[in-house]
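In what follows, a structure is listed as structure tokens, so that the remarks can point back to it.
Excluded from the complex is one protein chain; the other protein chains are retained at their positions.
Coming up: chain A.
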Amino acid sequence: PFCPSGKAQSTIKPIRPDPIVLIKESSNVRIITLNRPKQLNALNLEMVSRLLEVFHAYEEDPNVKLIIMKGEGRAFCAGGDVAAVVNDINKASWKIGANFFSKEFSLNYLMATYTKPQVSLLRGIVMGGGAGASIHGRFRVVTDNTVFAMPETALGLFPDVGASYYLSRLPGFFGEYVGLTGARLDGAEMLACGLATHFVPLEKLSLLEDALCKANTSDPKVISNIIDEFSNKNPKLKEKSQYFRLKTIDRCFSRRTVEEIISALEKEADKNMDDWISWTIQSLKKASPTSLKISLRSFREGRLQGVGQCLIREYRMVCTVMQGEFSRDFFEGCRALLLDKDKNPKWKPSKLEFVSKDMVDRYFTALDDRDWEDLKLPARPKSNLPSYAISKL
């Protein structure tokens, strides 16, 4: 999870006029609104806990048929409130951070294997943890102003919240590209690559919401048809869309290692240099070398695993990052991008070649700590899971 705004540190106020998760009931539909607009709805422990509680309750509740997720203000959700996490870790212990991620990943798993349909209306920014809170659900509706990104490698982290599951399943090696470079996608690109299921023009989004409430159903086919009615089936990709570069992306991002990916990109650049290639190379060179290596390995493993296994692995990784014994890049990244804002992080190790296989392996093994344990996924019902959820197990 990642919050680009950096405004998230001073969040704990003694009195909160509005609940940070708003819930509206309309017959059998529940509309959940993330309500921290000033922080671009960045997820903190309280929000994640509340969502987890609500999702558990609605699964049991026969009166709930459909869940709609949206965000208040100009963002759906800009990610997890990492600045708050770093603050907590500095003040107390990395285990507070681990606790946050354990809750967040449990929520991701619950959404991915949910028995009832979730429709996420993705206005504005959807990044990091915000993607985790929507992409796993059955329907992802994007619109004219949607901006998606998993920018963690620039922050010394790695795309988590189950990204190794969903990014690794995008066409070709597009997921590696998006996850390693932090590239921003718009709504049309998200629909084209499969991150979104529908594109609905901004002005029709509230009409869609009303129609869904009126339909009051949990039948995915009916829901899909309703969204279709408001959809633009074929939103035009912008002329310079990176999605048109899929062939080059496949050729370069399919390589075994990050080093080979960069040298393949440089070979492409020799043949045909343009803004996109130079941006791509630059963003890889700016990112934390450790982050790039663990992210690539995570995607590659994720492609062959179910969503639960992905989250368990990512939890090991994120705890290793929070523990900060092998690399402190995450803390350095937060300092440089969110606190001091000098935008000049000093990564350690500073180069890809200094990040050995053994160092990468550390992130994928159980932590050597007495009270640490692997992520315990919430139990799932044995019989009435929809096939959409079964196929993710």
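The definition used in the following text is that a contact is a pair of C-beta atoms (placed from the backbone, for glycine too) under 8 Å apart; a residue touches a chain by one contact, two chains touch by 3 or more; residues count from 1.
The criterion applied here is as follows: contacts and distances are computed from a predicted model.
Asks: The chain that is not shown, which UniProt protein name from "Sepiapterin reductase", "Acyl-coenzyme A oxidase", "Proteasome subunit alpha type" or "Palmitoyltransferase" does it carry?
Replies: Cross-referencing UniProt, the chain left out corresponds to "Acyl-coenzyme A oxidase".
Asks: Tell me which residue among A:Ser206, A:Asn225 or A:Ser254 touches the hidden chain in the full complex.
Replies: A:Ser254
Asks: Touching the left-out chain: which of A:Glu59, A:Glu259 or A:Glu301?
Replies: A:Glu301
Asks: Among A:Pro37, A:Gly73, A:Gly172 or A:Gly324, exactly one should touch the missing chain; which is it?
Replies: Hidden-chain contact among the options goes to A:Gly172.
Asks: Using the touch rule from the top, list residues of chain A that touch the missing partner.
Replies: These residues of chain A touch the chain that is not shown: 135, 166, 169-173, 191-195, 197, 250-251, 254-256, 260, 264, 300-301, 303-304, 306, 380-385, 387-388, 390-391, 393.
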